[in-house]
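The structure's right below; bear with me while I get my questions together.
Heads up, one of the protein chains got dropped from this complex, but the rest are sitting where they should.
Letters are used for the chains, namely A and B, taken in the order the chains are written, and counting of residues starts over at 1 for each.
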Amino acid sequence: MSFIITFLSVLIFWILLSGEFSGLLLGFAVLYSLLVAYFTHDLFVEKFRGYKIRQFVKFLLYIPWLLWQIIIANVQIVRIVIDPKMPIDPEMVYCKTSLKTDLGLTLLGNSITLTPGTVTVDIGDGEILVHGIGEDHKLAIIDQEIEKKIIEIEGTDNV
Amino acid sequence: MDIITIISGIFIFAGCFFIVIASIGVLRLPDFYTRLHAAGKADTLGQGLIFLGLIIYEGFNLISLKMLFIVIFIFIANPTATHAAAKAAFISGLKPWRKKDDN
Partner (left out) sequence: MFNTAAIIIILASAIVLFRAIKGPTVFDRILSVNLLGTKTVVILALIGYIFERPHFMDLALVYALINFIGTVALLRYVDKGRLD
């Protein structure tokens, strides 16, 4: 299953990048895609779990919220950089997390980096180290909101 | 000058503004961890806005699809690189700057 997913992804990516549809090039595309998929399918799809459509919809709804948070974060950064007095008070904070899967942890780490005032420094079992800029110490509340949304995306039944 | 050129120009110059802010932030902020904030957020959004402006200018074809791939890759890879830099600095024992030490 992971072999087929990797093969199709590589093949579609090749065809989109080359933009040519002659017989010889398509033959090379299939050949190289088979070769690459044979070597790397266990890296590309670690373990196939049946995702439901509901989780995919939750993920699609998560993206606009994340984009809005990125815009808020950038307005904050612009305000900090332009202000001559530079209103910052950096701090390292440990937060707890209940996420277990690699996908969930990756999504959580990248989201924390992109959302206002926080950057992920280290991620371990059940614990993340967050570096916060800014003078208001509301980091933990925002991070728990992100985590709640990601748990909804992951689903609880197939962890 | 039609409306599409104007909209894409607004996006491109907004992206330039955020990239310049990221550069000034990297120059001005006091230590490595705070510089990561400017580099990880403002630069990601700036690049995204510039490529969005180019996509609007180009219309839908194969080139704008490639630009969409670049945008998706940037939004995954840039926070990951920021996290890798922060983790490497933290493991090597770089102390974060605190406000009290400054006074």
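Please note the rule applied: contacts are C-beta pairs under 8 Å (C-beta built on N, C-alpha and C of every residue); 3 or more make two chains touch, one makes a residue touch a chain.
These figures come from a predicted structure and were not determined experimentally.
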| item | value |
| --- | --- |
| Which displayed chains the unshown chain touches | B |
| Residue numbers in subunit B that touch the chain omitted from display | 5, 9, 12-13, 15-16, 19-20, 22-24, 26-27, 32, 35-36, 39, 43, 47, 50-51, 54, 57, 63, 66-67, 69-70, 73-74, 77-78, 80-81, 84-85, 88-89, 91-92, 94 |
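What we mean here is this: only the chains that are shown with their structure count from here on.
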| item | value |
| --- | --- |
| Cα-centroid distance, subunit A relative to subunit B, in whole angstrom | 16 |
| Residues of subunit B touching subunit A in the complex | 18, 21-22, 24-25, 28-31, 33-34, 36-38, 40-42, 44-45, 62, 65-66, 69, 76, 79-80, 82-83, 86-87, 90, 96-99 |
| Partner subunit B, residues of subunit A touching it in the complex | 16-17, 19, 70-71, 73-74, 77-78, 80-82, 86, 88-92, 109-110, 113-114, 117, 119-123, 129, 131, 133 |
